[in-house]
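All protein chains but one are shown at their positions in the complex.
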Amino acid sequence: MKRTLWLPLTAAATLLLAAACGGSAPGSSSSNGGATAPGVTTDTIQVGTTNAETGIVSASASLTKAGAQAVFDKVNAGGGVNGRKIKVNVLDDAYTAPKAVANVRTFINQPVFAVFGGYGTVPAQSIAPILEQAKVPYLFPYQGNPYPNDRYVFLVMPLYRNQTVAVIKNAIQKYGKGTVYALVGKTADTAQAIQDGKQATMDAGGTWLGYDEVSQGTTDYTPYVLRMKQSHPDYVLVSTTPTDCARYVTAMVAQGALPAKRILGLQTLATETFINAVPVEASRVLFAPGPNAAPSNKLAADCVATVRKYAPGTQITMETLWGCGTAQLLVYALRKAGDNLTRDGLVKTLEAMRQVDAVPVLTPISFSRSNHVGEAKMYQFTSDNKQLISGGTMPIGAAGA
Amino acid sequence: MFAARARSHTLPFSLAILAALALLGLLPVEPGMRYIIVLSMSWGIAAVGLDLFSGYLGLANFGQFAFVGIGAYSITVLRSDAHLDVVLALLVTVALVAVVAAIVGSAMVQLQHFGAALTTFFFAFVLFNVLGGNTFDPITRSAEGLPVPPLSWGPLDLSATGQWLYWLAWAMLLATVLLTSNYANSRAGRALRLIKRSETVAGTLGVRVRLTKLTAFVFSAVVAAAAGLPLSLAIGYLAPETFHFGNSITLFAMLVVGGIGSIAGPLIGSLIFTALPQLMQSTGAAEALLFAVIFLVFVIALPDGIFGLLERGWRGARGGRPPLPEPPLYSGRLGRLRRVASRLNATPAISGRPTHTPGEALAYGNPLPSVLVEDVLVAEDVTVVFGGVRALEGVTFRVRTGTIHALVGPNGAGKTTFLNCVSGLLRATEGRIAVAGHDVSRSRAHLIREWGVSRTFQNPSLVADLSVLDNVMLGLYGSHRWSLARDLAGAWASRSRQRAVSGLAVSALEQVGLPASRWDAPASDLSLGEQKAVDIARAIAGGSRLLLLDEPTSGLGDQEMGRVADLLKRLRAEHRLSILLVAHNVGFVQDTSDTVTVLDFGRVIAEGEPDRVIADPDVMTAYLGVAEAGAGVGAR
Partner (left out) sequence: MGLVGAAAVSGVAVGLVYGMLAFSIVLLFKASGIPNFAQGNIATFGTFIVYLLAVRSGLPMPAAIAIGFVGTAAVGVAIYLGGILPRGEVGTLNLAIRTLAVYLLLFALMNLLWGVGQPFAFPRFLPAASVAIAGFSVSLLSLVTVGVAIVLGGAFWLLYSRTATGLLLRGIADHPEVARLLGADTTRLSGLAWLLAGLVAVVVGLLTVPTALLSSDMMDSFFLYAFTAALLGGMTSLPGAFVGGVVVGVVSNVVTVLRGQEISILAIFALLIAILLIRPDGLFGHGVVERL
């Protein structure tokens, strides 16, 4: 039995060595060198981003990252924020909780000053509690789920439930009263969104016909379209992942079941991904809110120029502009927080913001002690021949407003 | 169906890896890396459990990770909603998963081949949808996700950031490895490996095939569910995506790349697949492609996995195969046992009830005096119809106790069909078969084995990766009441049975005349003649009153044939063993048999003493198509 041990022990030892050596992440030395806060030195601010670099949503996620990076590159080229350059450590989470958690643990240990950006519900939900507990600011992820009790989590995009209320109200205002049918994907906050949507419909004088819930793995949306079709709704609200929204709407067209008035959606529909994926008949009747202006809008000109200069070759879409806008907001907040940069200081700075208009591509940003969702307005989107058109804004209130 | 080798006694390898992991746990590794290793240990638990089912039993199971999901959710929900203590939550979860696995498994084990594989994959798909769907929403919180409450057990902080979660995962992994190793290397494990080789043969040796498969399935499912505990504590948040059905395939890839059927291999595989990506930090798409390529390369070119490579390397380092010990050396770990066994020629005291009623003698394997029945086998009007073919038609004959009776006939006459009827593999359409006075026409194979009928096969169907001795010990599978629980308790707990069983196996091997130097060799190393000898040893080791031999001499040379003839005569003379043999060789039949029955097209056309029957014109017509006295007939 002794003889059988040496080779596996050697192999195990090699594995162990590899693990121990590979275990040190880049820049893991915790010495801060004249720092005021973890992740901050005299000339750098270290930021962490866990992003869906691979997987189904990676197309959109990589655009948000690229848009943000262009802004940071521009700022760093101009000397940084208060003399500090912004360095971003981007790690892939493949849109899964375990990887996102792993990334965040690495960030906390690195350490980073704050975690910024990221895409989607699943990673955000899994890392928010960890960051809150570690008192690390978690800023502006691309998702609309609520974190009501978290002091360190700041959102820009309005919550899904509020978007639902606003889009229904504004659509009825604009296009007239009618019946509403909804197809909702099972994400966090679905139940609340449906309840609020129903109430909003009734408040605006419309009729709520009902809703269908879908989860992942749908092969064929035709049955759902058939169910909706028999009610002949005026408005159909589609609120699930962009891909599934596109599939459902495509099936609607195939079955000749377009709503009498409009297809409504949340910000997932106000994307080029969706518009390009559905037949033109469908995109023509779209009405959805978006958190930032369309590329064709003059409010986006600054971001478009920045991305063209600092990340040439990047497709300029709604997601790219989102990344740019939120990055600009972060830079603004860091500047405002001053030389003596601390995590709590940043939190206080953010909470003091009222109707800040410094980022043209976003709507005015307000935070407070009790409100950590920045935007109170979203742009209204329609589409014409495969182009997104943003015309005016719609107010997005707190729940029920 | 599945030819990959399983490995016995790989515990030293597994323990070495666990030791390395323990060492790693003591080093000051950064928390991110620590977290990754806790994750990979959790995957390792599931992988080792799966290895028992897919590696040792050889059945595909593409739904293992679904059970991890059930386990993780169940434990978390019981802890956070029902406020149960973690140990209680774990026990309740284990019970729940055992029930679910028993239900799914009882359907699955009746399915053939890939029907079973798809069913498990579909199950994983169903679970993924259920976790994200409406039906269990109040419990699982569906897509919203379920936060996992941090755990402390007494003074130990088992939360994700605490030090002790690592050791919890490590301890659970150690327990899993020990249990699985005990299972794989015990009587139960040998039965699994025999089922992998041939379910039919296993049935004739007394293995309850479906029950055994189901038990293995439930075991691997329960182990997977337990893995949910460290996994959920580490991630801290449960979402359906974490238990996507693709993960079951990834788990399988870990098995294959690590080395399926070796327990240590899946450990290696899980460490590599989980830890390596973190070390690489490359973009995910290229990494996914790399892993798929690695997986494919291993399946095609290195089916024994990394473990196989390590094994080969070690053997190469030692300079080739070690020389076999000389007879009659009693060397190796069995040496003492063999010496003991051969001194006790009588049956050693065995704990547990024997399955044969005292007073009914077994011809071989029980020295008690017996009241014997005159005809050990009676076949009356046995008819077998397959579709449009009448394989046997009104076959009637008797085999007297203590004689050797030959069943001969041209190819396709129905001889093997008849043996299949007697051994319970086939149910006769009409007619009656009685063994030692008991009607076995409607009995299942394992019951017929208990009545003392054992058989060999044209294709010996030995388990290639088990040693000769292990193969023969399978013949003793049904000879004592035993339970899986005692097997799981380990070799030390079963040592009395082990001693008795290997003693009996050794006597059987000595009986058939296989030299002791061959007893430790893997069955794949044996010549055909040796394999047939081992097949006979396996058939008689557990005690037998009627031995059915299907072509014991086909493929053998003159000398070997002579040895088989001597063996049969010895068994008849010394032990009063009754033998029904199917053979083609006329000389062999004349030499050994007391009586002969000739079948042609499923009918008995002649019966009696060999010399007379061979000269019978009907028989000659059947064989040669020509009625010529003495023409072409004679000993080879």
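Each chain carries a letter (A and B) given by its place in the written order, and its residues are counted from 1.
In the analysis below, a residue touches a chain if its C-beta (ideal position, glycine included) is under 8 Å from a C-beta of that chain, and two chains touch if they have at least 3 such contacts.
Fair warning: this is a prediction, and the values are worked out from it, not measured in the lab.
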Handout entry: Of B:S40, B:S74, B:T119 or B:T215, the one touching the omitted chain in the full complex
Key = B:T119
Problem - Options B:G133, B:G529 or B:G543, residue touching the unrepresented chain - result: B:G133
Practice task
Just name the one of A:N76, A:T207 or A:T243 that touches the chain not displayed here.
Solution key: A:T243
Completion exercise
Touch rule applied to chain A and the missing chain gives residues 54, 56, 58-59, 62, 212-215, 217-224, 226-227, 230, 243, 246-247, 250-251, 253-256, 273, 276-279, 281, 315
Completion exercise
It is residues of chain B that touch the chain not shown, namely 1-4, 58, 60, 107, 110-115, 117-119, 121-123, 125-126, 129-130, 133-135, 198-201, 249, 252-253, 256, 285-286, 288-289, 291-293, 295-296, 299-300, 303, 416, 420, 457-459, 461, 550
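FYI, only the chains that are shown with their structure count from here on.
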Handout entry: chain A-chain B separation of Cα centroids, rounded to whole Å
Key = 53
Handout entry: Contact set on chain B toward chain A in their complex
Key = 12-13, 16-17, 19-20, 23-24, 27, 29-33, 35-37, 39, 125, 128-129, 132-134, 142-145, 147, 160, 234-242, 264, 268, 271, 275, 278-279, 281, 283-285, 287-288, 310, 313-314, 317-318
Problem - chain B contact footprint on chain A (complex, rising order) - result: 1, 3-5, 7-9, 11-13, 15-16, 18-20, 22-25, 28, 53-55, 58, 91-92, 94-98, 101-102, 105-106, 108-109, 121-122, 125-126, 129-130, 185-190, 213, 215-217
